[in-house]
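The complex is shown incomplete by one protein chain, all other protein chains being positioned as in the whole.
For chain A:
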Amino acid sequence: MAKRIDVSGLSAYYGGHKAIDDISMTIEPRTVTAFIGPSGCGKSTFLRTLNRMHEVTPGGRVEGKVLLDDENLYGTGVDPVAVRRTVGMVFQRPNPFPTMSIFDNVAAGLRLNGSYKKSELKDIVEKSLKGANLWNEVKDRLNKPGSGLSGGQQQRLCIARAIAVEPQVLLMDEPCSALDPISTLAIEDLIGELKERFTIVIVTHNMQQAARVSDRTAFFNLAAVGQPGKLIEIDETERIFSNPSVQATEDYISGRFG
């Protein structure tokens, strides 16, 4: 059920400002790809173009092609809502719906998209919470509000919510930046398990994290503030961290940036 992503010549704009310039890359199914790079280099923007969330921002606009297997996400007649059902997303800050219980949060994507039987929902919610390694912690309080959980639990709740709709690809925008090391470890373990089923793309500022969880790593950089971000290189994670082919990557990774 995981799909290959094939990006070619992709640029994204905020109004008149070009945020990323001419990016091409291939992301294989059932792999974890990490995006690293300095702040403002367009990693998150690029991530958001992969499920058409970029255009939700006022003035957001995209040029180029993103092929999911063989279908262009930006082709004519493509419904962005259908795209987002196929490509799920987890955000930087945990954002469970405050009016809903833990159960309803996980069921939200399904319920808001169609009608399911109560027993079906129960099974899917349990499966998703188990998939997010949260089931044992919350199984006795599924009817309590999701905002009562700790930050790390909330983030795993958001992951459960995202995988409940059975997407093909899971995008994660700095999913651990608001979490403590133990919750981070839990999420990283989870990513390792999830990659059996999903294609995962993760943005991170933490290079050790990229080295730990990802199969391939892409380094983004920008020439100067105000310039669009560019993909510098993408390669096997091991190579990027031991023997990158571009000097800028090595400078960034070894902390000699700027």
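Rule of thumb we're sticking to: a contact is a pair of C-beta atoms (placed from the backbone, for glycine too) under 8 Å apart; a residue touches a chain by one contact, two chains touch by 3 or more; residues count from 1.
Everything that follows uses one rule, which is that contacts and distances are computed from a predicted model.
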{"item": "Undisplayed chain, where the name is taken from the UniProt record, one of \"Phosphate transport system permease protein PstA\", \"Glutamyl-tRNA(Gln) amidotransferase subunit A\", \"Ferritin\" or \"Nitrogenase iron-molybdenum cofactor biosynthesis protein NifE\"", "value": "\"Phosphate transport system permease protein PstA\""}
{"item": "Residue of A:Gly109, A:Gly131 or A:Pro244 touching the missing chain in the full complex", "value": "A:Gly109"}
{"item": "Which of A:Met89, A:Ala186 or A:Leu231 contacts the chain that the document leaves out", "value": "A:Met89"}
{"item": "Touching residues on chain A - with respect to the absent chain", "value": "51, 53, 56, 58, 81-86, 88-89, 91, 93, 95, 97-99, 108-109, 111-113, 144-145, 147-149, 158, 161-162, 165"}
